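Every protein chain except one is present and positioned as in the full complex.
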Amino acid sequence: MNKLKTAVADFGWPRIIIFFFVVALFVAAPLVGVRVDGALSDVLSRFGQNGILVLALVPMVQAGAGLNFGLPVGIIAGLLGGTLSMQFGLSGWAGFLGAVGISLPFAVLFGWAYGLLLNKVKGEEMTIAMYVGFSMVTFFAILWLLLPYSSPNMVWGYSGTGLRTTITLDGYWTKILNDFLAIRIGRFFVFPTGLLAFFAAATGTMWLFLRSKTGTAMTAVGSNPDFARAGGVSSDRMRLVSVVVSTVFGAVGILVYQQSYGFIQLYQAPLYMAFPAVAAILLGGASVNKASMVNVLVGTFLFQAILTMTPNVINSVLQTDMSEVIRIVISNGMIIYALTRKTKVSK
Amino acid sequence: MSGKEVAGAKAPRRIALRRVVALALVAAVYLGAGAWALISGKSHTILVDNKPVGGLEAFRLLEVSIGRQEPLELGRGERDKFAVQGQRHRVKIDLMNGTDPVEATIALPYDAKMVLLSLPKLVAGVEPAWEPFETGQDAPAPVADELPEELFGAAIDLAPPEAGAD
Amino acid sequence: MKTPFKLPSAARVRRFAADNVVVLIFLSVTAIAVPSSNLSASYIIQDLLTRYGRNAFLVFSLLLPIMAGMGINFGMVLGAMAGEIGLIFAVDQGIAGVQGLLYAVLVGAPIAVLLGWIAGQVLNRARGREMVTGYILGFFMDGVYQFVVLYLMGAIIPITSKAITLSRGYGIRNTLGLDSVRQSLDKLLKLELGPFDLPMATYLVIALLALFIVWFRRTKLGQDMRAIGQDQTVSHSAGIPVERTRILAIVISTLLAMVGQIIFLQNMGNMATYNAHRQTGFFAAAAILVGGASVAKATIPNVLVGVGLLHLMYIVVPPAGARLFGSAQIGEYFRDAMSYAVIALALALHAWRKRANAESARAGLRGAASGAVQPAKTEGGAE
Partner (left out) sequence: MPDDTPLLSLEGITKDFYGTTVLRDVTFALKRGEILGLVGENGAGKTTLMRILFGMPVIAETGGFGGTVRIDGQPVSFRNPFDALDAGIGMVHQEFSLIPGFTTTENIMLNREPSRRNVAVDLFGPRMATLDRPAMTTRATKAIERLGVELDPDMLVSEMPVGHKQFTEIAREIDRENVKLLVLDEPTAVLAESEAEILLDSLRRLAAQGISIIFISHRLHEITAVADRVVVLRDGQLVKDTSAKGVEVREIAAWMVGREVDANARVRSDRKYGGPALEVERLWVDMPGETVRDVSFSVREGEIFGIGGLAGQGKLGIPNGIMGLFAAGGTVRLHGKHVELDAPRAALDAGMAFVSEDRRGVGLLLDESLDWNIAFTAMQVKGSYLKRWLGGLFSLRDEKAMRALAEQYIEQLEIKCTGHRQKAKELSGGNQQKICLAKAFALEPNLLFVSEPTRGIDVGAKKLVLDKLRHYNRDEGTTIVMVSSELEELRAICDRVAIVDEGRIAGILPPDAPLADFGLLMAGERAAEASA
């Protein structure tokens, strides 16, 4: 009984409430005429679509650099990869993989510079990360206008220069992962095999990375920087590595997101993309300084389930669209909960 | 701890009394200011009307002003409006015929949003010279984009486009 | 306060530059953009004068939390929301003019106090990361605000005016016309000085606020906030109620932000019901940091300089962008990027400087210092 109590306290009431909320949504769905299989199909594809962006948060949390509100730095690298790949006329698998390949060097470079900055500012990383992300996104908004992109599918038709706000991936790599070996069951349910396999591979890579010597050192730095230092590990270096890895996963994550969504969104679109990812990982049970693969999987699933189900179910029940309010309150409430929780630094 | 230094602890009861009085004063000022703002800030629309009414002739041409606002010129059968605040207003009508301007004070009820003030009635001294005016028309229907933009914009929603077709 | 250390002039210049690098960067960008914008001096000055009246009050609301060591109060958007709720009621009740503003303030005040108190409680639980928590708290409350204004108003909270209600019968429309109170404060005491219009009443209110801040610093509470801002542990052991004082700092800041938002909106003349507050914290933070403030220290001149510089850039950069790149859009992105970068840079510089200071403070303890424990000057001082 006592154990249950501490387990509940550890997990946190907000998470439990949200968990039951999601269960209630699924139970209520058929009662109000929402198809569960269709909804589940949606949830699965959104799960794969967003998962890698959530996964990208893990290394920095583990290294003690906090929640990566600067995820847009990686997203920008991904956008560069995607747009350049299109510009070079690559399509299909070559296009998608090309996009990933092109984005990686940018991600490493950006992540490295961003990590150097974060190392200078231990303590207020999260606020600074947020603003680094914001300024990166807006600076790149200028570049989207100025860079000499020329592919007619991407630039504004009337002026012939400057990328469009939304670029369709149709004819390039729309849903290339989603549709790969996808299994259709009935009219409403599609299992996005390729997408989930890719996500699983990414999760596996992260898992292996955390078990490597470097990953172990990184976890130790996050758990107790003084211990790691005494063990001959440079915490600055480990934090830098974690930021780079996080940025790389952010870049890949946005490419996966876009192929599933079918569009590349530029300009202000990436501005707030870190927040739902952060909310998801926290919802999955991560704290500001500890996160695992399980947190990512559970959190992403729950969060996407809420996003998918609330508009349908709540609208049917209340006859009004409260889903926006609900998701703002839940996602930000989750972040505040994590930030105000006494970080259990056992000392 | 800091209280002692200030209060001097000499006359705690007098201090307590002072506080009560002071707080009461604040409450009074708060409520008073609110009441003042509510009453004197309440806006009304006065339609000034120069049309024949109940056997009274309209004037050929007149200049009407309310309070210190710029006067308006009204020809026969014309109507215009003043936006005013507060309930008591001085109306000044110059009939432009060499006679002295007519002045009158009207008092409106607090909840009258819009009143129709008949100038012939006012000049003739008929009380009340005004009557409530209902527009009858409702607020225009909001267009679709009147709903708030989403905070996270594109970041979260976006069910895969074809999923929406289900 | 006197400076006991006389630095050689070169070092002093370098130190000045290091302390004001944010201001200097901003100045140089603006200096380039002003001529390229091709705007007339009188246009720029008039626009600046208007923007001072519109924005300065909001920026002032950041001063006290900085003094109390809580960093930049991004939670000030809670105050902005309270002000907007006040304005909704003023418009709904048909209260016009300055009275309408007063009414909005009176309605907004208790809401702001409540929200400020909540924010203070939350921030007290998030020591060391007040800024990011305040920022997210703003997002969170945005959801609550939307719930209240979009779903409760007209349904549970009585709203009489159909003109501001959505056609479905409840919820406030996306855009709220503020014609009844539009610039009523600005017009109250308008001074025409040559080609310029000066909203003297607004300036007067801002000046009164500045006086209030000056006075407040000299009160016991102000002194306590300064103490807590520097060392919470010492303040606590001296008997200063740390948590309560921090909450008070946030409550006052929220109240001021409430008034500031009302002043801002009366100048704008209409209100984006669900968006008006979203950028409030960002603009205020950028302004005070551009003015040379840091997360730990901010003064009234910082506010005045910052509002001027930031808005000068906001005025001149889009037309400059249009002329240089053929796209005003570029200028707009550029000024946003600059403002975001300035916040990031100012925060980073502060964190970095804090570490450098901590290290130099211990410099005396390093090295195999010969002789007695302390440097020689110590001994002379005590005699």
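Which chain is which? They are A, B and C, in the order written, and residues in each are numbered from 1.
In the analysis below, a residue touches a chain if its C-beta (ideal position, glycine included) is under 8 Å from a C-beta of that chain, and two chains touch if they have at least 3 such contacts.
What you see is a predicted model, and the numbers here were worked out from it, not measured in a lab.
Colleague: Which displayed chains does the hidden chain touch?
Modeller: Among the chains that are shown, those touched by the missing chain are A, B, C.
Colleague: Kindly state which of the options A:224, A:268 or A:320 is in contact with the chain not pictured.
Modeller: A:224
Colleague: Which residue, A:119, A:161 or A:216, contacts the hidden chain when the whole complex is considered?
Modeller: A:216
Colleague: Out of B:23, B:107 or B:126, which is the one that touches the chain we can't see?
Modeller: For the chain that is not drawn, the touching residue is B:23.
Colleague: Residues of chain B in contact with the chain that isn't shown?
Modeller: Contact residues on chain B toward the absent chain are 1-3, 5-7, 18-19, 21-23, 26.
Colleague: Across the whole complex, list the residues on chain A that are touched by the chain not included here.
Modeller: 208, 211-213, 216-217, 219-220, 223-224, 226-227, 229-234, 290, 344, 346-347
Colleague: Could you please point out the chain C residues that touch the chain left off the display?
Modeller: 1-2, 4-5, 215, 218-221, 223-224, 226-227, 230-231, 233-235, 237-240, 362, 365-370, 372-375, 377-379, 381-383
Here is the rule we go by: only the chains that are shown with their structure count from here on.
Colleague: Taking each chain's centre as the mean of its CA atoms, how far is chain B from chain C in angstrom?
Modeller: Centre-to-centre distance between chain B and chain C: 33 Å.
Colleague: Which whole number of Å gives the spacing of the CA centres of chain A and chain B?
Modeller: 52
Colleague: Residues of chain C that touch two or more other chains: which are they?
Modeller: 139, 142-143, 146, 150
Colleague: Hunt down the residues of chain A that sit against at least two other chains at once, touch-wise.
Modeller: 275, 324, 328, in rising order.
Colleague: Hey, which residues of chain C end up touching chain B in the complex?
Modeller: 90, 93-100, 102-103, 106, 139, 142-143, 146, 150, 162-163, 165-167, 173-175, 180, 220, 224, 239, 273-275, 278
Colleague: With touch defined as at the start, can you tell me which chain C residues reach chain A in the complex?
Modeller: Residue list for chain C touching chain A: 71, 122, 125-126, 128-129, 131-133, 135-137, 139-140, 142-144, 146-147, 150-151, 295, 325, 327, 329-330, 333-334, 336-337, 340-341, 343-344, 347-348, 351-352, 355.
Colleague: So in the complex, which bits of chain B are touching chain C?
Modeller: Residue list for chain B touching chain C: 1-2, 6, 30, 33-34, 36-38, 40-44, 83, 85, 113, 138-139, 141-142, 145-149, 151.
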